[in-house]
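Removed: one protein chain of the complex. Kept in place: all other protein chains.
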Amino acid sequence: MSFDHGMLVGFAKSYGLFYLLGLSVAVLIYTYWPSNRARFDRAAKSVLNDEDGPWQ
Amino acid sequence: MVAGLTKGERQLALLISIAVAFIGLAMAGAGQGGAFGVHGFIVMAFGIGTIFVVISGYFLPEPGDERLAQYYDDPIKFGIVVSMVWAVFGMFIGDWVAWLLAYPEMTFDAGWASFGRLRPVHTTAVIFGFVGNALIATSFQVVQRTSRARLPDQLSPWFVLIGYNLFCVIAVSGYFMGLTQSKEYAEPEWYADLWLVVVWVVYFLLYLRTLMRRREPHIYVANWYYLAFILVVAILHIVNNLAVPISFGHAKSYSAFSGVQDAMTQWWYGHNAVAFFLTAGFLAMLYYYLPKRAGRPIYSYRMSIVGFWGITFFYMWVGSHHLHYTALPLWVQNLGMTFSLMLLVPSWIAAANALLTLNGAWHKVRTDATLRFMMVAAVF
Partner (left out) sequence: MFNTHYRLERHSIRFVLAVMVVASIGGLVEIAPLFTIDETVEAAPDMRVYTPLELAGRNIYIREGCYACHSQMIRTLRDDVERYGPYSLAVESKYDHPMLWGSKRTGPDLARLGGKYSDEWHVAHLIAPRDLVPESVMPNYGWLMRSELDTQDLGLHLRAMRKVGVPYSDAMIENATADAIGQASPDKDAAEGVAERYGEATTIRSFDGDPRRVTEMDALVAYLQILGRLTDAAHVQSGAGRMEAGE
């Protein structure tokens, strides 16, 4: 199978758009999925806990 | 420095130093007095220097197991100090170069002092010396604290920092001698590039090993940015620096790409070196130090995730906006420009997130100089 310029450009222009949309949707869904809220809140606060040192 | 290493690590450090010294010797021999040979001597001196450092501390008592109860912060202090040294040097050269534009005769009738050779000294010293060291050092601090895990060993952080600075020294000293690939922000020649790959792989593995040791279920978002910085810089560096040296005894190499492909590859690199050094790396710092200093969690953790994927994805497309109206095909120019505009969204997300985090802590901004600097940085 040979790639020619037109084909690659066409691929970039068509599939590229759907990839962009798909990625955005996936990221948004993941980010706003309700059950993830607790984990994110915990993570956001985690840096504030005073460090007691690494686990051993 | 050496006191923190275990016996085995001291031996390994000695072996590495000896190997580096021998590589330097081989380069000096092959270079036969040319610029490549000078670099050989610099590498050899570097290796011998570290041999002495290791030997002088070789018989110190070994650190006990109590060290494991603390984060390993010695290399971080070293990295920050070195970073400041590079900052002073790089900005001095920057000032000097600026004066050259007013007084172009100030070159002592010699090549090394002309604008063309000094400009990359300034850019490299600031971007790689100052910023690079700061990023590596802070990444060690942040990854340990957000993972609640100590760095997995004591030798590799030293190897990464010292090896990285050897790369910077080779790069900068090369420009004075006229050694350059002429690719902006990727000027060092092939052997310096190869060495940086070695250092970077060790850095990446060190980072990953620390993350894998973490007790937290979730990887904190600052680490995402640091990882993206490490990974993407590796991809960019390897692809853009593909070149064929004229021989293994010469510094000169010819880029694997030519003309329009070379231009696109170069600006794909050039723009994203800026993106993932100066943006992703600093956002990583922001997402850790700002909440920490303000004493408040990040305004929206979710926004930081959206911003992360936005930046990682969009940034890689925008390099072609450096090539408007050139012989680059128009569709690539358009694509780059479109994505540059879209990039406004994640950039503003990050800035807004930082400023909103300060809501409720503005009284601290009034009195806390550090926080004030962070606020101004976020605005910019």
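Chains: A and B, in written order; residue numbering restarts at 1 for each.
Basically, a residue touches a chain if its C-beta (ideal position, glycine included) is under 8 Å from a C-beta of that chain, and two chains touch if they have at least 3 such contacts.
The shown structure was predicted, so the numbers you read here are calculated from the model rather than taken from an experiment.
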Contact with the hidden chain, among B:128, B:167, B:268 or B:289, goes to B:268
Candidates B:332, B:354 or B:378 - the one touching the absent chain: B:332
Write the list of chain B residues that the hidden chain touches. 100-102, 104-105, 107, 109-111, 114-117, 119-120, 175, 178-184, 208, 211-212, 217-219, 224, 227-228, 231-232, 235, 239, 243-247, 250, 252-266, 268, 270, 309, 312-320, 322-329, 332, 335-336, 339
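One rule holds for everything that comes next: only the chains that are shown with their structure count from here on.
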Using the average of all C-alpha atoms in each chain as its centre, how far is it in Å between chain A and chain B? 24
Interface residues, chain A side, partner chain B - complex: 9, 12-13, 20, 23, 27-28, 30-32, 39-48, 51, 53-56
Touching residues of chain B toward chain A in the complex: what are they? 68-71, 144-146, 148-150, 215-218, 220-222, 288, 291-292, 295-298, 301-302, 305-306, 309-310, 313, 331, 335
